[in-house]
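Worksheet: the structure to be examined is printed underneath.
Removed from the display is one protein chain of the complex; every other protein chain stays in position.
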Amino acid sequence: MTDPAYLRPRELDEALAARAAHPDWMVLAGGTDLMVNANHRAAPAGILDLWRLPATCFVRVADDAIAIGAGTTWHDVLRHPAIRERLAPLAAAAREIGALQIQARATLGGNVATSSPVGDSLPVLLALDAELEVASVRGHRRVPYHAWCTGYRTTQLAADELIVCAHVPVPGPTTRTAWRKVGTRRAQSISKVMAAAAITLDGDTVVSARVALGAVADRPIRASAVEAAVRGQRLGVAAEAARAAVRAAIQPIDDVRSTARYRRDVAENLVARFFSVS
Amino acid sequence: MRLVVEVNGAPRTVECSPWKRLLDVLRDELRLTGTKEGCGEGECGACTVLLDGEAVNSCLVAIGQCDGRGVVTVEGLARGELHAVQRALVACGGAQCGICTPGIAVCAAHIVDSGLVDAADGGRSARDRVRELLAGNICRCTGYQLIVDAVIEAAREVLAR
Partner (left out) sequence: MERPGSLVGTSVPRVDGVAKVTGRALYLDDLDAPGAWFGQTVRSQVCHGVLEAVELDPAFDWSQVVVVTSADIWGKNLIALIEDDQPALAPIGGRVMHRDEAVALVAAPTRALAFAAARAVRPRIAERPAVLDVADALAVTQPLYGTTNVFKQLWIRKGHASDAELEAAFAGAAQVIEGCYSTSPQEQMYIEPQAMMAEWRDGRCHIVGSMQCPYYVHKAMKALLACEGDGVVIAQSVTGGGFGGKEEYPSMLAAHVALLAHKARRAVKIVYDRDEDIAATTKRHPCRTTHRLAVDARGELLAIDIDVVMDGGAYLTLSPVVLSRGVLHAAGPYRCPIVRVRGRVVATNYPPHGAFRGFGAPQTTFAYERQIQKLARLRGEDPLALRKRLALGVGDTTATGQRLDASVGSAEVLAAIEAVAGTPPVARGTSSRGAPVRRGRGVCFYFHGAGFTGSGEQRLAGRATVAAVDGRFEVRSSSSDMGQGSITIFTQLAAGALGVDPAHIVVVEPSTARVPDSGPTVASRTAMVVGGLVARAAAAVREQLEAWAAGHGLTGSLVELARAHAAVVRAELVETIGYEPPPGIEWDDATYTGSAYPVYGWGACLVDVEVDLDSYEVAITRCVQAIDVGKALNPVIVRGQIEGGTLQALGWAVLENVVYKDGKVWNASMTNCIVPTFADAPDLETILVEVPYPFGPSGAKGVGEIPMDGPAAAVANAVEDALGCAFDSLPISPEAIAAARGRWDPA
C-alpha cells in the first residue's frame, strides 16, 4: 500500500486544479473532524492541505457585510473585533466550539463542509442569512446558506468545488441577535439543542425574524413556522406564539446523548426566551 | 514522504506517510514520549503540543501538515530551568498520576506566555478564565483546583518579570 499523495497549494487556482484532478483526495484544513481516530482509518488516496491557504484566510469588513474566509479558525473569529461587535452570535458560537485546542484548528469551512446536524456555527449562519462563495475550475458561484444543506451531512458542494468564504450580512441597528447552545457539559461538548435568531424590531414589536435551530433535525433548520407566528407580535406575546410553533415544527430524536422530549422542551424554551421582554 | 519539522527548536527529518498523526511521529519516530494519547479524538487534551505557537491536539494533526512548521512539546518547555508553569504545578500539587500533566503544562505555558490570563486580578474572573482556557484538558485525579492555583501562580510570576 502506497502512502497518500500530499499537496499544499499556495494559490487558490492551484488548489482548484488539484481538486478537479483528484476529487477523491481528502480536503484537509484543521482536521478536527476528519482526523478523529485517524490511526484506525484507511489513509485517503491523497491529502489536499488547505491549512492557512492565504486565499481562504481573511476577514474583510464592509459596511453591510463581513466576508470570512473558509480557512479562518474559530480562534480567529472569536478574537476579531469587528466580528465580536457586529456578528456577536458567531463569536459566541466560536467560543463554545470544543475548547482552546479545537478552536485553534477548526475552521468555518470545515464546519460548513462537514455539515453535521450538530455543527455549532451552522444555525448562526442560517439566522444571519449568510451566503457561501464556492469555487472550482469552472468559476465562482454563491449559494445562500439556507439552500446549502440538502440532507444528512449532504450539501451543494460539488465534487470539484472548494468553499472560499462566507459572506455574512451585518444585522441592522434595529435587529437584535441571539444565540444559545445547550451541550452535554460546559465546554468541549456536543450540542443537544442550539438556537440562533436575528429579530428586527420596531420598538417592542417584531417586524420580522429569522430563527434557526440545530441538533433537532438531520441538518440545521430555519423555523419558518416560528417566524410566521411572531411577525407583528409584541415581545412577550411573541414568546408564547414562538413556543407553540416550535413544538409543532420539530421532530427531534432520542439518541445516545439525549431525548427527543428534552430537545423539544429546551428548543421551545430557548426560542421563547429570544422573544421575551428582556 | 520526507519532511522536516522543527521540534523544540531543532529541525527533525522524518520519512513516513503524510497521513501519520503528529502524535505518533513524536512518540514513535522521534521517541519523544512526553506527549500522551488519552482518547484519539481530540477530547482529552493529553496530546497537546504547540504547533506554530498555538496549542493543538496532536492526535488531530496529520504529519504532512507539519512540514516546515514548528512544534513544541513538553520536553521543550524547560529551557535550562523549568518553565514557571512546571514549577508551579510541582509546588502547588497540581500533578497526581501525571498522565494529563504534559498536555496541561504545554497548554498552560502557552496561556501564560501569551498573556491570555489577567493574573493581576487573581480573583474569581481570572480563575474562571483559566478554567475556560484549559477546558480542553481533562484531568480525572485532581478535581482541577490545585491546577488552577498553579496556573494563576505561574501567570503572576510571568507578569512580574
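Letters A and B mark the chains as written, and numbering starts fresh at 1 in each.
Just so we're on the same page, contacts are C-beta pairs under 8 Å (C-beta built on N, C-alpha and C of every residue); 3 or more make two chains touch, one makes a residue touch a chain.
The model shown is predicted, which means the values in this text are computed figures rather than measured ones.
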Please work out which displayed chains the absent chain touches and list them by label.
A, B
Which of B:E75, B:D113 or B:E157 touches the missing chain? It is B:E75
Among B:V14, B:C44, B:V117 or B:A155, exactly one should touch the missing chain; which is it?
B:C44
Those residues of subunit B which, in the complete complex, touch the missing chain:
27, 31-41, 43-44, 46, 73-75, 77-78, 82, 85-86, 89-93, 95-102, 105, 127, 130-132, 134-148
Those residues of subunit A that touch the unshown chain are 39-40, 99, 180, 182, 184-190, 192-193, 256-259, 261-262, 265-266, 269-270, 273, 278
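Convention: only the chains that are shown with their structure count from here on.
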How many angstrom lie between the centres of subunit A and subunit B, each centre taken as the mean Cα position?
29
With touch defined as at the start, can you tell me which subunit A residues reach subunit B in the complex?
3-4, 6, 8, 28, 30-32, 35-40, 43-44, 47, 49, 51, 75, 98-102, 104-105, 186-188
Residue ranges of subunit B touching subunit A (in the complex, touch as defined):
1, 16-19, 21, 24, 40-43, 45, 48, 54-57, 59-62, 64-65, 67, 107, 111, 132-138
